[in-house]
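What you see is the complex with one protein chain gone and the rest in place.
Labels for the chains are A, B and C, by order of writing; each one numbers its residues from 1.
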Amino acid sequence: MAQTKPRGTRQSGGKATATKRKETAKASGPLPGSLTSEDLVDIFTRMVLARTADERIWALNRQGKVPIAASSQGHEAAQLGSLLAAEKDGRCFLFPYYRDLALKMSAGLTPTQVMKSFMGKAGEPYSNARQFPLQGADLPNKIIQISNVVSAGLTQGAGYALGCKMLGDDTVVLVYFGDGGSSQGETHEAMNFAGIHHLPIIFVCENNRYAISVPQSQQMAIDDIYSRSASYGFPGFAVDGMDLIQCYEATREAINHARSEGPVLLEMKVERFMPHTTDDDDRRYRPAEEVEEARKLDPVLTMANLLIEQGLLDQQEVENIKARAQQAINEATDAADAADLPDASTINDMVYAP
Amino acid sequence: MAQTKPRGTRQSGGKATATKRKETAKASGPLPGSLTSEDLVDIFTRMVLARTADERIWALNRQGKVPIAASSQGHEAAQLGSLLAAEKDGRCFLFPYYRDLALKMSAGLTPTQVMKSFMGKAGEPYSNARQFPLQGADLPNKIIQISNVVSAGLTQGAGYALGCKMLGDDTVVLVYFGDGGSSQGETHEAMNFAGIHHLPIIFVCENNRYAISVPQSQQMAIDDIYSRSASYGFPGFAVDGMDLIQCYEATREAINHARSEGPVLLEMKVERFMPHTTDDDDRRYRPAEEVEEARKLDPVLTMANLLIEQGLLDQQEVENIKARAQQAINEATDAADAADLPDASTINDMVYAP
Amino acid sequence: MPVITVIEAVRDAIREEMRRDSKVFVLGEDVGKRGGVFLATQGLIDEFGASRVMDAPLAEASIMGIALGAAFRGLRPIPEVEFADFVWPTVNQLIGEAARTCYGTNGAVSVPLVVRIPYGGGIRGGLFHSQNVETHFFHTPGLKVVTPSTPYDAKGLLKSAVRDDNPVVFLEHKKTYRLVRGEVPEGEYTIPLGVADVKRLGSDMTIVSYGLTLHYCLEAAEQVSGEGINVEVVDLRTLTPLDTETVLESVKKTGKLLIVHEDNVTGGVGAEIAALVADQAFEYLDGPVSRLCGLDVPTMPFALNLEEAYMPDTEKVVQALRKLAAY
Partner (left out) sequence: MPVITVIEAVRDAIREEMRRDSKVFVLGEDVGKRGGVFLATQGLIDEFGASRVMDAPLAEASIMGIALGAAFRGLRPIPEVEFADFVWPTVNQLIGEAARTCYGTNGAVSVPLVVRIPYGGGIRGGLFHSQNVETHFFHTPGLKVVTPSTPYDAKGLLKSAVRDDNPVVFLEHKKTYRLVRGEVPEGEYTIPLGVADVKRLGSDMTIVSYGLTLHYCLEAAEQVSGEGINVEVVDLRTLTPLDTETVLESVKKTGKLLIVHEDNVTGGVGAEIAALVADQAFEYLDGPVSRLCGLDVPTMPFALNLEEAYMPDTEKVVQALRKLAAY
């Protein structure tokens, strides 16, 4: 990627993927050499676990046990493809956003930690239940997400990348945001600053074409968010965010570029399968058929097909993986349900650092 | 312009002018049919008057009579070329910025009003001396500039354009800002919104390559600000901001486009002849030769040469125009100096509209 | 009289004002087909169309700046900030520009807009969906600030706000939206900005409050009345203009004052009420001016018990009243 022009090829690349999208639940082979079959089975297993947790959390909300949740269903290929590339690189730091459940969970949390998080119980890993689920910081897994204020993490990610550069380490920062986040002034400012100083940062846009109910056409007068990288003097491109392999490859290239040359804007065209959050009712603004169509591209399905095609798993093994996930989430749910609330006497602690 | 692609020709247009720039103090002939010789002599006369006032204000600052001033010296061709196009159109509303002295003065103020403004005297036309000189509103001349907060006027201008569209009038709004202003998040948000709703608005960027002391290279990773219009789905182009005729023509085209189709980003490449404000000392950060070079492109000189070439004025008439300007500014300065301060008992008035 | 909720009162007020004046329009995130995340604008797009019920891109600074510009042109925008927690990007336009427009143009330009802001906690919103932001606007001359507590007040005050030629920050407590029901007359009515409402008459001490906590204060006053403590409860309703007369009159009558609000105690609105009384009702005070307000932590955490630990509630008000009575 280092050789390609900021715009040129990548824009056509973007268009290409944009059209390739609508076909089937097939993933793009051949597999990249940098991925072993173990990698693929493992990431699929994590994807299934995240999906199972996601579905359970939604159900628990309806039972009144989870106050609020944002689902990553439909975004898993994008989140886990980029996570896999970051893991393999081993020198990345992540600033995800509130929809990145699959990413945050798969980055190293136990199912019980995740369920505690959504139930607001003691031991919640990001903030000990002071914040919305999985919001705050998970430093062991090199993740910070202070808030769910849209795009607030972008300038912070740029600052973190600046800090890494100043200290001379070779970290690459990945910041995640949605199509809605692209409208925020801070998004412009973060990219502009990153471009000026050639920061080691990747702006990952999970574009599902909706900001809650507002469709992309009411958010911007363009089709491709990645093309805005031209305004900041660095490359941008789009990939099929429903295709984990594409997302992995693109992120891997982007990491190399970011470390050697500077920022990349990476748009992943994804689909939101669920309403915006458990508080939302998407029937008010979104045609049911659109969601049905989208579900045909379910990344879990796509990955399963790929693994079976490639002879890495058979149907039975796929079922076993799903069964084990159900089992794990059942146990985690019970454990979280039984867990204590945080100690109320800590309410005044940590307003200031000691 | 309506037929041209958002980028294509205009970008090359931008480059062309960017290169044409460095040559001489010659303006681009032939003259556009839409301009009469009276127009040209008149606008030149107003330019000379504004320049004379500008120089006097600076001198008065050194005498302690003017607390603060931002000079438009070097920006006059851009400001008056666009003003002339707006005047001839007759249906434009302007949101200038703090450097637009030549524009605000030439839009219809008397020299005395201007001098009162800089001395903070009663009768100041924009705010009755509650604000910095010529800041607030000059509704008789269809101008609003609430503040000198960089880029605060851009979303306001877009909102004003939206309002005009809602009320079904055919006003075109011109908002002015500098290269520094292009970095602000609100600039991105204003252009994005204008693009979505095809608002009748022109974003006029007076690019003098400095935000106080910060050179363009430390403000952005690109050369041409106009190219950012591509991020918002509308056309953008650059003109030689030292050439009044070019600025007039480009603005005229932009007005037609804005009224019929929507926003335009118009970058005028200008030169700042003076320090940022009377409080600044540009020797700290700017090579003296750069300013000398720039002054060879003085729009007052350029316009005079053009008018003489075209046989519209002779050298003597040019001198007479300058002499009359001196006379007018002398009288205005005396009048403003003798004028009262505003009535201090009004301090609590107009916090709220009645 | 029909009994409705606060959110219905807000919706009715917006609809009536949009019908009355074609210059009134709504701009915000998800206000269109979605009807707003709290359904404050539900159905309006069907009646008034997408040009008067306009979905905005996710960019609060521009929502406010565009509303300002439209107001300059003579429209009467009702921008919505989806949650108070997201108001910060707007303050450059709201505190910096809107509040200074009339003053800074010596009256030539005014800003007839109402920014609606759902605020406050007790709804498991955690640190970024619970914030109280009233103090920042209360401390900004040039803005008017409204904080209704009941459906009747919400409707009457919102209609007045829309007709006011100044920028009005209209703060709707999220927990009152569906929790608080009340009678609202069928016909047209308005409530003037700047007039507090004595929601309970009493003689022994005065409570000054507004918004959600006002209801806890009324419950607490009821409880202690059994103990022979006779409490007057003043609902400020609008913070700016502040009805200092009603507050001072009540305190001069009772001699004791308890101020209750959900916002952080330090530097909150309650501090100004206390300062006002300590200056202008000093001779009448029979006891220390007390405040029962939100803790000085950023805002209430997400966990149920932590949220409860932060929030003033009826029981806490009762304790404070007993303490003040015992003084």
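Please note the rule applied: a residue touches a chain if its C-beta (ideal position, glycine included) is under 8 Å from a C-beta of that chain, and two chains touch if they have at least 3 such contacts.
Predicted, not measured: the structure shown is a model, and the values here were computed from it.
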item	value
Full-complex contact with the absent chain, from C:Ala99, C:Val146 or C:Val208	C:Ala99
Selected from B:Leu103, B:Val150 or B:Ile321 as touching the chain missing from the view	B:Val150
Options A:Thr52, A:Asn128 or A:Thr302, residue touching the unrepresented chain	A:Asn128
Hidden partner interface residues of subunit B, rising order	67-68, 120-121, 124, 127, 129-132, 135, 147-151, 180-181, 183-186, 211-214, 218-220, 279-280, 284-285, 341-342, 344, 346-348, 351
Residues in subunit A touching the chain absent from view	126-128, 130-131, 135-137, 139, 144, 146-147, 149, 152, 154-164, 166-167, 185-186, 189-190, 192-193, 196, 349-354
Those residues of subunit C which, in the complete complex, touch the missing chain	61, 85, 88-89, 91-92, 95-96, 99-100, 103-104, 127-128, 135-136, 138-142, 240, 242, 264, 266-272, 274-275, 277-280, 282, 285, 287-291, 296-299
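Keep in mind that, in the parts below, only the chains that are shown with their structure count from here on.
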item	value
Averaged-CA centre spacing for the pair subunit C and subunit A, given as whole angstrom	37
Residue numbers of subunit C (touch at least two other chains)	56-57, 59, 61-62, 89
Subunit A, residues touching no fewer than two other chains	183-186, 218-220
